[in-house]
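Below: the structure, in structure tokens.
Removed: one protein chain of the complex. Kept in place: all other protein chains.
Naming follows writing order (A and B), and every chain is counted from residue 1.
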Amino acid sequence: MSVNRLLRVGTVAVASLGVLALSACGSDPETSGSSTPSGSSSSAAGGDCPEGTLNAEGSSAQKNAIEEVISKYNEKCADVTVNYNPTGSGAGIKQFNAAQVDFGGSDSVLKTEGKDGAESEAAAAAKRCANNPAINLPMVIGPVAIAYNVDGLPKLILDGPTAAGIFQGTIKTWNAPEIAKLNPGVTLPSAQIAVFFRSDESGTTENFAKYLAAAGGGAWKGEPAKKWTGTGAGKEKSAGVAEGVKSTKNSITYVEWSYAVDNKLGVAQIDAGAGAVELTAESAGKALAAAKQSGTGNDLAMKLDYATKAAGAYPIILVTYEIACSKGLPAEKTALVKSFLSYFASTEGQASLTELNYAPLPEEIRTKVDAAIQSIS
Amino acid sequence: MTTIAANRPAMDGKALDLTGKSGSRAFKNTLATVLIGLCFLLALIPLLWILWTVISKGYSLLFDAAWWSESQRGITVRREGGGAYHAIMGTLIMALITAVIAVPIAILGAIYLVEYGKGTKLARAVSFMIDILTGVPSIVAALFIYAVWITILGFNRVGFAVSLALVLLMLPVVLRSTEEMLKLVPDELREASYALGVPKWKTILKVVIPTAFGGIVTGVMLGLARVMGETAPLLILVGYSKNINLNPFDGFQGALPTMINQDRTELSLQPAADRVWAAALTLILLVLLLNLLARLVARFSTIKSK
């Protein structure tokens, strides 16, 4: 029994020592680039640095963008902890409205009409903001690439109706006449087209479907929704569809541009009627410049024109909005939200997005967003 | 294995020769030996393959002191650096809370089954419920806690909610193994204690439990090992944070499985991929460490039954 007692003491000691040892030396990494000791740095782009923790949740499309911005922001404001949980747009709105997070990220704006007489998203959001309207702030432009994996096909041109046909399942093989017509002089394989789609509900799916519906010339049948209504096999999240295309010959999918680039997939050029347009930060930015503001005042909800024929515009883009209270948060949270979001919307913040394969906000829209953030009180 | 080892003299090939074997029987015997050996090799392939994958891809970061002492704050998927400290602590804290809740219930429950309730209807019901609990998939446990903690009580998603879900998974493992151990305590010990006028509760606390202590600890460690690698409850019940958060009652909290889950979407980027496999290796090592501890405790404190 004495052995037992000894062991008991020993086990407890070992376990607690381990925990202690770990907890004693835990720290945050020195952010690379800035060697300023924490505490002495406090000059954010848009004002003073508050202190505290900011929790946000939502769209996974902006995950890499917001993480980069958080990282850069922390170089300036070391005492603010920003958490972003990329669980999806629906979750972002839900958690924001339930007051579980301080701002939400969503690929679609707050809906102003409720289903079946239920409270609308916008109304619920206003309630959460102590009866002040919540505002949609376009922040990140994520181009959606049509990514493919076909041997010996470095360049592929598609137009709206053809893309709609492929993703609807009416165009079944790579050498179908519709595709051949757009890609003269290219040898296309006779293989079946393997289409991958997002199996989780996703803003990317919704935006892509909106494009197919607007530009597909009737070839797209479904109602644009977060759930896929076309053909194909579903994979979990962007990483899943990208991985699916990467490992499956003769396959195609729609995915955020960065995933297509990182996985070294082919990206189709889009011919909207004014010649084939390659996907670049610039061509994607042009599509947002062609959009109209549908919100009023500081609510910057945008209405994208997916069928735009503007020269050099790449039409399939996804705009991620940050959803924030125009008023009504506790003062310290308001300061945190303003400080972080104004950095996000600053030229510096936006510029860091380009290398991650997002498109920066066009200057005209960026100024409006910045003004809207400053108006938060 | 047990002491009845396979290699007794009677099982050597020699003994069999006495019967005068026919060709087909010898052939069948050889065939069976080959097949069984093949099964073994077949089982070894995935084992070695998985371990090799994780170790070869994950070991390098583990030798970096930062891995054990820094969080991922400010580290994006394209950047190297940072560590898993936040996730290791999250995993340990959640596991600790789980143990603090589950172990007393499990041990008391086992004491009830062995010392108090033997043969009663209630004991049979408890036993039956534990069997049900053993089979509850982790996703169902997570859904249940989601229903109670978030849908009905309206609380936030926090690390503590994960611990509650893990309690459901850990409880039956610890209870069953404790029950086994208590049953192995010889009645003579109990009777001797009663004979000396020691009350029952003291007998249990001072005689029965110390005797079975090694086995109980083993059960606890194995239960912990089972819950630490669970991913599903973390996905549903807590947000992942790259920052150090040692408070399981407030805010997002990192954990090793969710750290893997977070970065696995970016496997095409080297820094993220390195972290995925390193976090996986860390998790395996933690679980292994618990297993080893359990084995050690068990070896040095087996019940001497006679």
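We adopt the following convention: a residue touches a chain if its C-beta (ideal position, glycine included) is under 8 Å from a C-beta of that chain, and two chains touch if they have at least 3 such contacts.
Rule of thumb we're sticking to: contacts and distances are computed from a predicted model.
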Of the candidate names "OB-fold domain-containing protein", "Serine/threonine protein phosphatase PrpC", "Peptidase" or "Phosphate transport system permease protein", which one corresponds to the UniProt protein name of the undepicted chain? "Phosphate transport system permease protein"
Among B:130, B:244 or B:269, contact with the omitted chain is made only by B:130
Please give every residue of chain A in contact with the chain that is not shown. 87-88, 90-91, 93-94, 115-116, 192, 194, 196-197, 199-201, 226-236, 240, 243-244, 247-251
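Note that only the chains that are shown with their structure count from here on.
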The residues of chain A that touch chain B in their complex are 1, 3-5, 7-8, 11, 14, 19, 22-23, 25-29, 31-32, 53, 55, 57, 64, 67-68, 70-71, 74-75, 81, 83, 85, 87, 100, 237-239, 242-243, 246, 259, 262-264, 356
Please give the residue numbers of chain B that touch chain A in the complex, ascending. 66, 68-79, 81-83, 85-86, 88-89, 92, 96, 156-157, 210-211, 213-214, 217, 239-244, 246, 251-252, 264-269, 293, 297, 300-301
